[in-house]
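The structure follows.
Heads up, one of the protein chains got dropped from this complex, but the rest are sitting where they should.
Now for chain A:
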């Protein structure tokens, strides 16, 4: 089913020219062998390898805040962008990038989206974080207050009177909201 670019089949029978791989270990213990240019899009990885002289190619970098599921999503995005960059080093093919990005998030639930946002933040991939926060904004833009509370997992901390007052004051902002 998931025959996407992200499939992490990396059985090490590489008789062809050897591409340097970086090993990254997720919170649930899975080790991903990631092509160097892709891994370097993760700023946390890039600075780890730049700042530590005693790391070698065998070093497995632990990423305790990233689940395996989130890592699949992250790598799918980074691999696609590396591919775009390789094909068109000067300027990314805007249309294609947009088409990829649209399809990429459509398949993700809100929970998956949030998990990816947290992972992109932790891994410090500003481009992806920027993109995902934009997606989150689009998803909640026309939703009700209750929906957005649930989305972010925040408790209502207004008294019923305070909330009623706000709703009355800004009545116009509550018109034409999507159903949850």
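Here is the rule we go by: contacts are C-beta pairs under 8 Å (C-beta built on N, C-alpha and C of every residue); 3 or more make two chains touch, one makes a residue touch a chain; residues count from 1.
Keep this in mind: contacts and distances are computed from a predicted model.
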>> Looking at what's absent rather than what's present, what does UniProt name the missing chain, "S-phase kinase-associated protein 1", "F-box domain-containing protein", "DNA replication complex GINS protein SLD5" or "Protein YIF1"?
In response: "F-box domain-containing protein"
> For chain A, which residues reach the chain that was dropped from this view?
Replying inline: 111, 114-115, 117-118, 121-122, 126, 129, 133-134, 136-137, 140-142, 145, 148-150, 152-158, 162-163, 166-167, 170, 172-174, 177
